[in-house]
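Input: a single structure, listed below in structure tokens.
Apart from one protein chain that is not included, each protein chain of the complex appears where it belongs.
Moving on to subunit A:
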Amino acid sequence: MSTAVAPQPPVADDTVIERTVLADRSRSWWHLPATLTVLALAAMVFFGLRAKAGASTTFGLAEKAALNPGKIIPETVTVPTGPATIVLTALCLAIAAFFWWAQWANVALRPLVRIGLLALFALLWVLGFLTWASAGSETMSIGSLLQTTIVLAVPLAFGAQAGVLSERSGVINMAIEGQLLFGAFGAALVSSLVGGALGPWAGLVAAPLMALVIGALLALFAVGYQVQQIIVGVVLNVFAVGLTSFFFGTVMRQNPERFNTASVLPHWRIPILADLPVIGRVLFDQNILVYLMWIIVAALTVAMFRTRWGLRVRAVGEHPRAADTVGIDVNRTRWTNVLLGSAVAGLGGATLTIGTNVAFGEDMSAGKGYIALAAMILGRYHPAGALAAALLFAFADATQLKLSAVSAGGGGIPSDVLLMLPYIVTLFAVAGVVGRVRVPAADGVPYVKQ
């Protein structure tokens, strides 16, 4: 049987298909630059032009005790409020103008350039806001702002890593909130029971174990019984609030000395590095939970994208049937990942109690689990991205806290308005800046073997 050779087709068969992108502008081309312009103009008018004449703003940079030879980094910087804000917002306007041009001419910016410019815009805008809001009041210390940011970011970051672990394998983890709460509860309870210097360490072990309960229930219903995963997650959150509130109201309140005392993990200070100005304390004088967070993010990034385990997990989350046909046990992978994730979230819960020297309080996770979920999505299901998003949300929250402390001075913004700040940042970040996020294809879809 002979096969006549057909001539080579005009395109080679195995080459990657180049997809053409529509040559003309999309209908929504003006949305981004218009939003940026409005934001920049509003900032310029409200923060800059309406600032009190002659007012000035003082930022604190280097701490007095810091290692700062020759005062390279000044201890404080004072700028005139109005002019400084106008300069900052004018730079914002310049970035907006650049986006008008780029979008109008339909120039395809490299993603890094685009994200970088948007980040710069955000930074300038926030600086402008801070300059205005803390005008005239006492020194606005950048170091302590960052310190608060880290403290607030840790539970979010742990929660978001839990989400990454679970959702990369295809199980939606709505129950982060409950896992945080159980972790916080377990850490406080066990730490109090054991007591003494050993208490917090026992709590550190107990927190992930407690959170595993929620993780196991989630896996049992979502993976084992294929129940709709968002519903299971929400129900588990309600369950966690109910159960911990019950024990809080009965046992803990009866005998707080025995069951619910505040205790804290010791800070580990890394010599010399901790004395660096501005960032020294923030990065190198923390308790073990903060260091663990950095380690887990780094380890997870490597594990997810560079190891056999990670490849299999991602395959299970993207195309479980394909994973099954090459002999990967889909549901076991999902079970493992949900359990691992919940343990990580439990550590996040621990930071709420033994990480910050606070006793357990009713519903003390207060929606952090949901913010962590948003951070995971904003971070595009990537461990490092999720961490960056958690830091962003935490920064917004820290700014809010700082300003409501000083708001009697400078801007005089009502604290209720300030309270909205983290959520406004969330909305803008999720809706505007990030754009389309690629969700693992089988996220939330139970796998049924035929």
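The criterion applied here is as follows: a contact is a pair of C-beta atoms (placed from the backbone, for glycine too) under 8 Å apart; a residue touches a chain by one contact, two chains touch by 3 or more; residues count from 1.
By our rule, contacts and distances are computed from a predicted model.
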**Asked** The chain dropped from view, which UniProt name applies: "ABC transporter ATP-binding protein", "Inner-membrane translocator", "Chemotaxis phosphatase CheX-like domain-containing protein" or "NADH-quinone oxidoreductase subunit N"?
**Response** "ABC transporter ATP-binding protein"
**Fill in**
Where A:64, A:110 or A:308 are the choices, the one touching the absent chain is A:308
**Prompt:** In the complete assembly, which of A:323, A:338, A:352 or A:403 touches the absent chain?
**Reply:** A:323
**Request:** Since one chain isn't shown, list which residues of subunit A touch it in the complete complex.
**Result:** 1-7, 9-17, 19-22, 26-27, 302, 306-308, 310-312, 314-315, 318-319, 321-328, 436, 438, 441, 449-450
